[in-house]
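Of the protein chains in this complex, all but one are displayed in their positions.
Here the chain labels run A, B and C in written order, and each chain numbers its own residues starting at 1.
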Amino acid sequence: MIRVAVLGAGRIGQIHAANVAANPLAQLVAVVDPIDASARKLADKLGCEASTDAEATIARADVDAVVIGTPSDTHAYLMLLAARAGKAVLCEKPVDNDLAKADAAVAELKALGAKVMMAFNRRFDPSNIELRRAIDAGDIGEVRQVIISSRDPGLPPRDYVAHSGGIFRDMAIHDFDMARFLLGEEPVEVYAKASRVVDPALMEEFDDYDTLMVIMQTASGKQCHINCCREASYGYDQRFEILGAKGMLMNDNLRPSTVRRYNAQETEALPPLLNFFLQRYTDAYRNELDAFLKALDAGTAMPTSPWDGRQALRLAEAAIESVKTGRAVVV
Amino acid sequence: MIRVAVLGAGRIGQIHAANVAANPLAQLVAVVDPIDASARKLADKLGCEASTDAEATIARADVDAVVIGTPSDTHAYLMLLAARAGKAVLCEKPVDNDLAKADAAVAELKALGAKVMMAFNRRFDPSNIELRRAIDAGDIGEVRQVIISSRDPGLPPRDYVAHSGGIFRDMAIHDFDMARFLLGEEPVEVYAKASRVVDPALMEEFDDYDTLMVIMQTASGKQCHINCCREASYGYDQRFEILGAKGMLMNDNLRPSTVRRYNAQETEALPPLLNFFLQRYTDAYRNELDAFLKALDAGTAMPTSPWDGRQALRLAEAAIESVKTGRAVVV
Amino acid sequence: MIRVAVLGAGRIGQIHAANVAANPLAQLVAVVDPIDASARKLADKLGCEASTDAEATIARADVDAVVIGTPSDTHAYLMLLAARAGKAVLCEKPVDNDLAKADAAVAELKALGAKVMMAFNRRFDPSNIELRRAIDAGDIGEVRQVIISSRDPGLPPRDYVAHSGGIFRDMAIHDFDMARFLLGEEPVEVYAKASRVVDPALMEEFDDYDTLMVIMQTASGKQCHINCCREASYGYDQRFEILGAKGMLMNDNLRPSTVRRYNAQETEALPPLLNFFLQRYTDAYRNELDAFLKALDAGTAMPTSPWDGRQALRLAEAAIESVKTGRAVVV
Partner (left out) sequence: MIRVAVLGAGRIGQIHAANVAANPLAQLVAVVDPIDASARKLADKLGCEASTDAEATIARADVDAVVIGTPSDTHAYLMLLAARAGKAVLCEKPVDNDLAKADAAVAELKALGAKVMMAFNRRFDPSNIELRRAIDAGDIGEVRQVIISSRDPGLPPRDYVAHSGGIFRDMAIHDFDMARFLLGEEPVEVYAKASRVVDPALMEEFDDYDTLMVIMQTASGKQCHINCCREASYGYDQRFEILGAKGMLMNDNLRPSTVRRYNAQETEALPPLLNFFLQRYTDAYRNELDAFLKALDAGTAMPTSPWDGRQALRLAEAAIESVKTGRAVVV
């Protein structure tokens, strides 16, 4: 049994803690949150200890691994702390919102030979796993173009926007990771264009954007397009399309039921999409944790690495630079 | 060039006449209707002669073939008249609404060696052609069950109901023909149950039904279900499903566009179905006439025969008897 | 906390036991199976007691409710035992394979005022819940026709066929229940036709069938068609279609992923369906247990009753009689 502490008792920490508690390979030792009541409430529900002290919990001899679901600016610090203590880590993205700090952390984690996995949950969605499997199996031949459509159901609250690091680092970073996952090659050039059409005033206030489009290309000429919008009236929209030399693959979204409605106004109407990532990626979060624990258990390589986290951030930074300069940025 | 006269200038006669006029193998000689103005209007539009005299038109030396789109009770008479005059015939269903008269007509047509094709238009729909082709190609192995859903967009007018011969002979007869077409074997037993739920008063007045279900079975154990309703709010619904030992085939309906709508209430919503048979089976009517003309031109067998018309009527009669007796009827 | 014992450690008992263990309203006290090793294995995995003695377990003071997943011929006996002891019961279908015994059990359970729920899992599938909700909300107006397609992925083993009670009592009984659930009225007449096309020799040996079609009608004229086949090459096929006066509803099946494949042979191809009921109805089993526990907890009526179990069996019996006589059977 791998003994696990979960750092952070917010919405993402709650998901991870419940998955740890239910996973046959793991034992949930403690949940940690600076707000005592939050830690306690979650711990009581899942039958483990509660703490407000991340450092002490990481140091516990009966903790083999930590899952980090704390605010972004603590990720690098906590990962390093855990890694230096010889603990395995599953950490939410990003490594850090600052590329230089992220680079430093990645370098030290590598030097330590630490077992660290970045929590890019979408890679573990059953349909996305199948996309990668089908590409690897040669079902569509050489990949030529990847199109990623990624839309949130609605604008985040003002406070969230203020501290998110911006749409590229906060939202599109998942899509940059999926681009790398599906292309199977590193993009070498990034062009991005961003827009304020959902809530121009809010976006201007924080020098942020609510709508964007990206084009990337790899050295061999593979192309990738990403489009993001902070608002989609019909739910959380997450689609991937891969055009290859011999075929094409597309995934579809999930809905609460498969019931189709026919009447005088319409036919084949399905319900709106599952509202947001916690519902949409329920299986993905479970699979992600499972992959982490299985890799630990088997002593194999982590499925994703801090380097993956760094690369996604690097692409986000390049996109931001491209928006500012109107030029494609070489990465 | 095959010289053709079209008998009947109603909605079905108009379709046939326009298709004859546009078909490169045919020349439209005349259209005939007892209402002079109807015949004239259609003839003027298509650039041919108009007549009110079916007998005389059939007898014309410059008429090689006739297309019969007149009321049901004239079909047998006109087919025989044409066949005796050595003319080829494409005739709308049914042979006759009376089985004994239909049998007599079929026997004489056979004895005459007449070139007569029954206009079962659905057999010539591109998707239905593909269903039959895939079955013949062995794509789904031995056929086990056929499910036919067949719904009109709305009740016909009172007058139509009064003279239709009833839902089994008028509407379900197409489905009985499709059952034979898709099963590839003759049903040997028919059970039917009919209901009055759309307009009970109207149906009781004419001892007719607006809703029905049928089960048929062939000697080898293949089964077929038909469901019909005179009203479907979402358009003219025509679906076929064939379960075989190795796979399953389904067709879908047609719509005026392929645009799918997503919003806060729904996703993937398509427009209502094409409203009725004239829109739905535009290609089928054209293909049907083309198959008739090509068979004439090539001297090959008619794609469908009066016997097919008789068999569909026989199944309709058996279904009516089953409704009355509550028993399966052996045919 | 409702203290629960699960009787039967076979595939269905395992599902129920795991759901009890994970449900926040319940505590799994014991699992019971005549095969000691089976009971032990399951108990160890879920952290509860194991027993081979159903009677003693039912009698335990610390057992509030039992879930019965034992062979069919023990259902009535165990339900009555539990009910007499004042325990709540969630029991797999059927009440009994013999209608007279089922009637007697239903009568006694009613007299005892027992809290007994029949485990018709399909009623608790998210899409089927939505079908019922939409009908109740008047989305499609008055129901006119229900079409149920229900196909197993493959023939059960010879031993299972020998003791199943036949395709009508074993397989179609779920569809008879769904017919009642979706019609919202009792069928008053049943016609059925059965066939042997998947494995004629095996079916003849046990006087059973592998393929069937049913038509039922209610007093007000609503109709229902059921088609079943013991084999569908493409997976476990479970579809419901409800035609109403104002619209139509259809559900679709589930698949392991939503990835669609495009290539020179095909477009929009999805993977085969989830293989069988344990995968297909994972959520339904969980929802079903939850509905049982919530009704117990709130003191409200059981969502389904032994009478529902009896009625489904009655329709199955009527269907069998109809197959033998070739006549519709009044129920």
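Note that in this section contacts are C-beta pairs under 8 Å (C-beta built on N, C-alpha and C of every residue); 3 or more make two chains touch, one makes a residue touch a chain.
In this text, all values refer to a predicted model and were calculated from it rather than measured experimentally.
One chain isn't displayed here. Which of the visible ones does it touch?
A, B, C
Which of these touches the unseen chain: B:127, B:211, B:287 or B:322?
Among B:127, B:211, B:287 or B:322, only B:127 touches the chain that is not shown.
Given that one chain is not shown, which residue among C:59, C:219 or C:269 touches it?
C:269
Please identify which residue in B:60, B:261 or B:327 touches the non-displayed chain.
Hidden-chain contact among the options goes to B:261.
Spell out, residue by residue, where the missing chain touches subunit C.
Per the touch rule, subunit C residues meeting the hidden chain are 233-235, 253, 255, 261-273.
Please output the residues of subunit B touching the missing chain, sorted low to high.
Against the missing chain, subunit B presents residues 22, 126-127, 129-131, 134, 139-140, 246-254, 256-264, 271.
List the subunit A residues touching the unshown chain?
142, 144-145, 147, 149, 151, 189, 191, 193, 195-198, 200, 211-215, 217, 220-223, 225, 227, 229, 231-234, 237, 241, 243, 245-248, 326-328
Everything that follows uses one rule, which is that only the chains that are shown with their structure count from here on.
Same or different interface residues for subunit A and subunit C, judged by whether over half of the residue numbers are used by both?
same
Which chain maximises the distance between its CA centroid and that of subunit B?
When every chain centre is compared against subunit B, the largest gap points to A.
State, to the nearest whole Å, the distance from the C-alpha centre of subunit A to the C-alpha centre of subunit B.
It comes to 57 Å between the two C-alpha centres.
Identify all positions of subunit C at which a residue touches two or more other chains, and write them in rising order.
246-248 - these are the residues of subunit C that touch more than one other chain.
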